[in-house]
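Here the complex is missing a single protein chain, while all its other protein chains stay put.
Here is subunit A:
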Amino acid sequence: MLTRIGIRLPLILWSLAVLYPIIWMILGSFKTNAEIYANPWGLPESFNFQNFFDAWNNYNIDLGVFNSLFVTVLGTVIALILAVPTSYAIERLTFRGSTLLFNLYISAMMIPMVLGWIPLFFLLMRIGMLDNLFGLAIVYAVSQLPFSIFVLTTFMGSIPKELEESASIDGMSPYGILWKIITPLSMSGIITVTIMNAIQFWNEYFMALIFLQSRENYTLGLAVDFISREAVYTNAWGTLFASLTIAIIPIIILYAIFQRRISKGMTEGAIKG
């Protein structure tokens, strides 16, 4: 039988393996280039914010932050506007084909979307939404529809049916029921979906790479990637560390506040596949 320490040791080692690279990245953002080369493992000599200043002002990270914020907020709002009524209809209104429709949405989670990105590229071009943050937000919102519908139907399924029935007898229209009863009562699910989608959109890289072209439209991921490719020639490693840190700060804050909800939302979303 293993001793307790023997069991615990891998847990401690893995904590270090997870934490150290992230801490190293944050520490690196305070180092000068000379320090990064001279002492990769060490602490910075002083905590100066020059790298953050450079990243923000000289490397367009500010634009990346605002563009990412824009697509994240717009994408999550559109996803909710689309997913809430559909989830309600699928979960609560009996209509022919509701199971089929649900399965159609859910099975989209298993399909490799990369096949669809080529036609999507030309479609966005035709409707003038290529290299357009609004277009990207719509694409993002639709891409998270399957997940959103999956989670929301689960939450709505636990709302007692009697509430809707009595509201209906009292003369409330189905629109009113959806807006004044179902939406507030599934707020917990709506918040979960919103956080999960927001993280997804904030972190997204590949669709942005394909569908955005001009630098002023770059989302944070693209901007960071751009600096990373340039750093090979410019050696702006400190700036790159700082941009990476800027990219994960909102995620750290969100995680600190909603840790339980995020891990629950993700494991629930994962069970779909």
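Observations, loosely collected:
Going forward, contacts are C-beta pairs under 8 Å (C-beta built on N, C-alpha and C of every residue); 3 or more make two chains touch, one makes a residue touch a chain; residues count from 1.
The rule we apply is simple: contacts and distances are computed from a predicted model.
Of "Sugar ABC transporter permease", "Cytochrome BD ubiquinol oxidase subunit II", "NADPH-dependent 2,4-dienoyl-CoA reductase/sulfur reductase-like enzyme" or "Aspartate carbamoyltransferase", only "Sugar ABC transporter permease" is the UniProt protein name of the chain excluded from the display.
From the options A:Val114, A:Leu163, A:Met187 or A:Ile257, the residue with contact to the chain not on display is A:Val114. From the options A:Pro44, A:Gly75, A:Gly189 or A:Gly221, the residue with contact to the chain not on display is A:Gly221.
With the whole complex as reference, residues 1-2, 4, 7-8, 10-11, 14-15, 17-22, 24-25, 28, 36-37, 40-41, 82-83, 85-86, 88-89, 93, 95, 101, 105, 108, 110-123, 138-139, 141-143, 145, 168, 171, 173-175, 178, 199, 202-206, 209-210, 221, 224-225, 228, 237, 240-241, 244, 247-248, 251, 254-255, 259, 262-263, 266-267, 270-271, 273 of subunit A touch the missing chain.
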